[in-house]
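Note that this complex is displayed minus one protein chain, with the remaining chains in position.
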Amino acid sequence: MSAGKLTGAVVAEHNSKDSCWIIVHGKAYDVTEFLPEHPGGQKIILKYAGKDATEEFEPIHPPDTLDKFLDPSKHLGAVDMATVEQEEKAFDPEEAERQERISRMPHLEACYNLLDFEVVARQVMKKTAWAYYSSGADDEITMRENHAAFHKIWFRPRILVDVEHIDMTTTMLGTKCSIPFYVTATALGKLGHPEGEVVLTKAAHEHNVVQMIPTLASCSLDEIIDAKQGDQVQWLQLYVNKDREITRKIVEHAEERGCKGLFITVDAPQLGRREKDMRSKFSDPGSNVQSGGDDIDRTQGAARAISSFIDPGLSWKDIPWFKSITRMPIVLKGVQCVEDVLRAVEAGCDGVVLSNHGGRQLETARSGIEVLAEVMPALRERGWENRIEVYVDGGVRRATDILKALCLGARGIGIGRPFLYAMSAYGLDGVNRAMQLLKDEMEMNMRLIGAPTVADLSPSLLDTRGLLGGHSGVVPSDTLGLSAYDPLQVPRFNEKPKL
Amino acid sequence: MSAGKLTGAVVAEHNSKDSCWIIVHGKAYDVTEFLPEHPGGQKIILKYAGKDATEEFEPIHPPDTLDKFLDPSKHLGAVDMATVEQEEKAFDPEEAERQERISRMPHLEACYNLLDFEVVARQVMKKTAWAYYSSGADDEITMRENHAAFHKIWFRPRILVDVEHIDMTTTMLGTKCSIPFYVTATALGKLGHPEGEVVLTKAAHEHNVVQMIPTLASCSLDEIIDAKQGDQVQWLQLYVNKDREITRKIVEHAEERGCKGLFITVDAPQLGRREKDMRSKFSDPGSNVQSGGDDIDRTQGAARAISSFIDPGLSWKDIPWFKSITRMPIVLKGVQCVEDVLRAVEAGCDGVVLSNHGGRQLETARSGIEVLAEVMPALRERGWENRIEVYVDGGVRRATDILKALCLGARGIGIGRPFLYAMSAYGLDGVNRAMQLLKDEMEMNMRLIGAPTVADLSPSLLDTRGLLGGHSGVVPSDTLGLSAYDPLQVPRFNEKPKL
Amino acid sequence: MSAGKLTGAVVAEHNSKDSCWIIVHGKAYDVTEFLPEHPGGQKIILKYAGKDATEEFEPIHPPDTLDKFLDPSKHLGAVDMATVEQEEKAFDPEEAERQERISRMPHLEACYNLLDFEVVARQVMKKTAWAYYSSGADDEITMRENHAAFHKIWFRPRILVDVEHIDMTTTMLGTKCSIPFYVTATALGKLGHPEGEVVLTKAAHEHNVVQMIPTLASCSLDEIIDAKQGDQVQWLQLYVNKDREITRKIVEHAEERGCKGLFITVDAPQLGRREKDMRSKFSDPGSNVQSGGDDIDRTQGAARAISSFIDPGLSWKDIPWFKSITRMPIVLKGVQCVEDVLRAVEAGCDGVVLSNHGGRQLETARSGIEVLAEVMPALRERGWENRIEVYVDGGVRRATDILKALCLGARGIGIGRPFLYAMSAYGLDGVNRAMQLLKDEMEMNMRLIGAPTVADLSPSLLDTRGLLGGHSGVVPSDTLGLSAYDPLQVPRFNEKPKL
Partner (left out) sequence: MSAGKLTGAVVAEHNSKDSCWIIVHGKAYDVTEFLPEHPGGQKIILKYAGKDATEEFEPIHPPDTLDKFLDPSKHLGAVDMATVEQEEKAFDPEEAERQERISRMPHLEACYNLLDFEVVARQVMKKTAWAYYSSGADDEITMRENHAAFHKIWFRPRILVDVEHIDMTTTMLGTKCSIPFYVTATALGKLGHPEGEVVLTKAAHEHNVVQMIPTLASCSLDEIIDAKQGDQVQWLQLYVNKDREITRKIVEHAEERGCKGLFITVDAPQLGRREKDMRSKFSDPGSNVQSGGDDIDRTQGAARAISSFIDPGLSWKDIPWFKSITRMPIVLKGVQCVEDVLRAVEAGCDGVVLSNHGGRQLETARSGIEVLAEVMPALRERGWENRIEVYVDGGVRRATDILKALCLGARGIGIGRPFLYAMSAYGLDGVNRAMQLLKDEMEMNMRLIGAPTVADLSPSLLDTRGLLGGHSGVVPSDTLGLSAYDPLQVPRFNEKPKL
């Protein structure tokens, strides 16, 4: 036994609701009093009561979580890990099959487009991680619409334009970017890759694009900022806490550390129900399915718990306060109709992101690209098109998607899941290749459209009649998209017992 | 032999058209004279001539049926059941497979939405019961359209609204409800669950929603009313009998026992042809398929027989009479175009249900939600929107469906089959979970739409352009709906004889 | 050897182009000189040179064909069939499988609708017969559209109409009919049933509907007329011959024998290419596929040959001549746009059939029901709606289809293939059941629409917005229709040789 360290046996005694200790990264913590406050419910903690919880803890919590949320008095100090009983993991045939698939992964160069990464990721990611990233609200209609909506818009290219030199640079919130997309905020990066969001930071630097840092990152805010290089630019995505002082601290800290934009999420007063994600957790071999009833209801439990962080009372009245605490440009992320864009202008916001949160929140919410087609004419009619920067995210998989948004009037386009998939399957190389593919596509397509610079992109290059029909039209079948999509599952009957 | 009881042998002698006795719940009845009047045809009775018919009789007839429709002189008294020969049931491989599936049913908590119950019910219900509940008219286009139509309508949510407190209560025909749906009337509840409609009564109480009692229930009207608790509210659904005195008695009795609304079905002067249902009966192992020709034609037989109960002559002229016999509010159930809604207002009706009877009557009849979009502007134009309460039913599976109807102007939404499926698969627990899931979805979606109360729901929150195209559009593919749908079958060739 | 009869051996000597005799129904014919004139090409005759051709001849030619088209000098007299060598038929596994399927055919009562007959017929008909009946032009898009177009039209039913008594009778060209459909002309009835078109004659009598007699019947015109009973009414469908005297004789003969309407086919100056039909003949085991090149080109051969009968020069100038040779009402069958309907009125025609010939002629020709929606408003605008009777055919499978056409303004609806399928699968009983099913559906649906008589059917009962989108919409998927449809095949590679 190492001097001054706790033994595994001592920790193991505290294995109940009445006294619950857990080990994380070699240190013990008394979380007994914290149990009822845990946003993810107490059951998941109790599963590790008296044990080492590091593997489960790691991807879900930034490393500074325990320091921030648990009183120092509950930090019990180092544990002699040699004395901690190693639980033998049951053989998991699913995991074995996954490892076998990983051994046969396609070469990175066999990925020719962003959808290819999704196909590979689906096969090589852990099932629960895949479910978290890939799931959408309800029937995932909105999530699929996000990509499909781009196929309602077709090009009217111009010929005989000198397109020898293509310049795809642009400026977003004052930052010069090599290409008009940015890495949008997505949660829990360590589910896909052990290094988490800093992988995206490195790729963003490599390709000279902006990264938006998520509130719910696996890495801490500082870790992500520490990873930036040179004059690389980052923005902060913000879920607003009921306790405004916590929010104030985060915003001020981000600004001090150089963040150049504040993107306030306004489409998630409550986090959406994502049944693919819920179902993947349900059949987790670790959960006792048959006796599920003795727990709190999972359905509302998760939703309500997370609501305790995010303030559903956030409203237009809060905007002046944000303007008072930061000099960063303020952008509302998740605006979904023209009325609210106009109001954002009047409220003095610097930008909006037209987004339905990747189809993860409200089902049958319109896609950002469709809302953009509604918004820009209204802004131009009022002469307001330069009073606010309009961004779009959701469903972007091709440079043609980006070009359509730019032609309609977007300043920049956020891309999230595709980079997560590339990262999960191939790490930094994957993200770099994904970004390079977009650049190659972009250069070629600007040539083919007859628009050598971003400024040449205009609505006259598009045929948008396909947007007029509302939502009872269909778009051309999208072979790769259909291959990549993981359809929702219905409840599974138990296995037939083997004879 | 028990004193004064009939023996099985005596009953068994009356096994023909000329003298036909049957046993139900331990009592014998002489139904010889009743044979030609039986709405379901005489063949099904003759199958049990001289035998115990309880199992077949039970789900189709309320317990007071024989008292009501058979003269007391035909009630022959108790039978000594020990003397009744037990027919040995042939081994039914389909039933054995069903029992096996029941043994492997998914845990109730694995049902995350109303479609999940449908998937489970399809596997665990008796084939004929499933066919009766799930079938629709002709090609079942209308039935499928009912759900699909909701996907033509998309949301235009508002952000930065304080949605901390969500109030989803509303008032229907003067009754305060916890959420704006009601349990609509559906026939033959005991096909799905041995206790029948009272299961729904209990769940309606638990969740504080109104139950509409069906005329064609398996339980008697009194049984269903007896099952209500506290100040629980029920309505009466009415098929109007050619003999108006019978109708008058039912209405007056329902009112005396506290029913608070009279919903007169106006879309079923004749019951529809439902081929899935017909085909499921055809291949009933008990029927002699090959010699089917010696019977009356099943097709028109069933349709015409049931017409003998329901008055196809019911017309607008009858409305004043209904107003004269009851003080309950009068609601026309099954209205299908704006012209008839306006006429209902003029006739002094208190409400209408826009409905195509769950797609079970007229094929290619429009969905209630589509008719609602036609009706409300016409009412508002005349300033009549408060002179009548407009309800909708058909195809509702998600809280977003409910919200779309409310935004358009519906007062409340009827839900039928989903609760039957939940009841058939999981009993009362299933119905309770189904209702709770709707409440959870409702609360979340009101937050995401930015409408904290029912009064905040308005047409400006919707994009209804998808409804303009008539019916040659399509809606996004609905993975779960497609999984749950049981497609129509074509005639089956006989099995190849085994060698 | 019977006295005065030819022996098989003698006939067998004439087995070449230079001298070609064939036996039909026990008589020998010298067809040497006729070979080049045979509309179906000479190859098929030469296959039977010197042999008994009855089985091949029978379904394709009315019994009076040889009398009509072959000079009496070529009629060689009776053959002693006992001396004719019986060719042993090679074992045909496809035919054996068909016979096996026939042995397991579903009971007639398991057919609940017209599509069910199609499903059964597809399995039990000879492949070439099925291909001839079921095929359409090119990609069969038009053929499928014909049925699908009805699903673009939805009902707006009326409630609280007294529908106790339903009267579905109507009058067509002065004839009272029990229901507003007629049996339209279809060729080669003996392909499906050994008795041919007279089966339809009998069913038409049974159900009191009109039969239209085809020019290209397997039975002779007189046989079909002889089969009529009582005051049964028949019409004549006419392909106009280049030799107008032949046409004159047919028309005059039909009128003398009581035909009450002359339907001149105007949509087939050349018979369409039907690739399913062509392909089915190609793989006929009797044809030598590998040496196909030594024959005339099949493709243009068939098309051009049949053109030799039908006059592609037929034009509006001929109409007065038709009016001069008959007092039967003259109806143009195959009109496809409003301009030509107006011209037909001006030309003094009594009626038009809006039809694309069952989708067998021009690909992407519009369906009759769509053209009807274009035609009737134009007629009403001019006050001409009573100057001409407008009929529709193509794709009708349900009484709701009939009702939609009647609501739009059609006088009657022609039904062809469904009765052929019912006849081919189940003979007269099949056709009778098919017609009865339509009547049952019709009665029920008139109740459900709230229209007790044909006169009550009007455009206000329909929602026809689905027709406005041209042809880039889709209609609800039609489960049974998809089951019944036999998709086109691509060229088949030869079988792998067995080891």
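Note that the chains take the letters A, B and C in the order they are written out, and that residue 1 is the start of every chain.
Rule of thumb we're sticking to: a residue touches a chain if its C-beta (ideal position, glycine included) is under 8 Å from a C-beta of that chain, and two chains touch if they have at least 3 such contacts.
Since the model is a prediction, treat every value here as computed from it, not as a measurement.
*Asks:* Given the contact rule set out at the top, which of the displayed chains would the hidden chain touch in the full complex?
*Replies:* Those shown chains that the absent chain touches are A, C.
*Asks:* Looking beyond the chains shown, say which of C:116, C:140, C:223 or C:350 touches the absent one.
*Replies:* Per the contact definition at the top, the residue touching the missing chain is C:140.
*Asks:* Looking at the full complex, which residue from C:40, C:174, C:194 or C:313 touches the chain that isn't shown here?
*Replies:* Final answer for the missing-chain contact: C:313.
*Asks:* Which of C:14, C:207, C:366 or C:397 sits in contact with the chain that's absent?
*Replies:* Spelled out, the listed residue whose C-beta touches the missing chain is C:366.
*Asks:* Counting contacts across the full complex, list the positions on subunit C that touch the omitted chain.
*Replies:* For subunit C, the residues touching the absent chain are 138-141, 144-145, 148, 266-270, 272-273, 275, 278-279, 282, 289-290, 292-293, 297-300, 303, 311-316, 318-319, 332, 334-337, 339-340, 361-366, 468-474, 487-488, 490-496.
*Asks:* Could you list which residues of subunit A touch the chain missing from the display?
*Replies:* 100-101, 104-113, 115-116, 119-120, 123, 151-164, 398, 400, 436-437, 440-441, 443-445, 447-449, 460, 463-469, 473-476, 478-481, 483-484
Just so we're on the same page, only the chains that are shown with their structure count from here on.
*Asks:* Considering only which chains touch which, how would you classify the arrangement: line, ring, star, complete or other?
*Replies:* Drawn as a graph, the chains make an open path, so a line.
*Asks:* If I superpose the C-alpha trace of subunit B onto subunit C, what rotation angle comes out, expressed in steps of 5 degrees from 0 to 180?
*Replies:* It works out to 90 degrees.
*Asks:* If I list every residue number at the interface of subunit A and subunit B, are over half of them used by both copies, so same, or under half, so different?
*Replies:* Different-residue interface.
*Asks:* If you average the CA atoms of subunit A and of subunit C, how far apart do the two points sit, in angstrom?
*Replies:* 62
*Asks:* Residues touching two or more other chains, restricted to subunit C: which are they?
*Replies:* Within subunit C, residues 474 contact more than one other chain.
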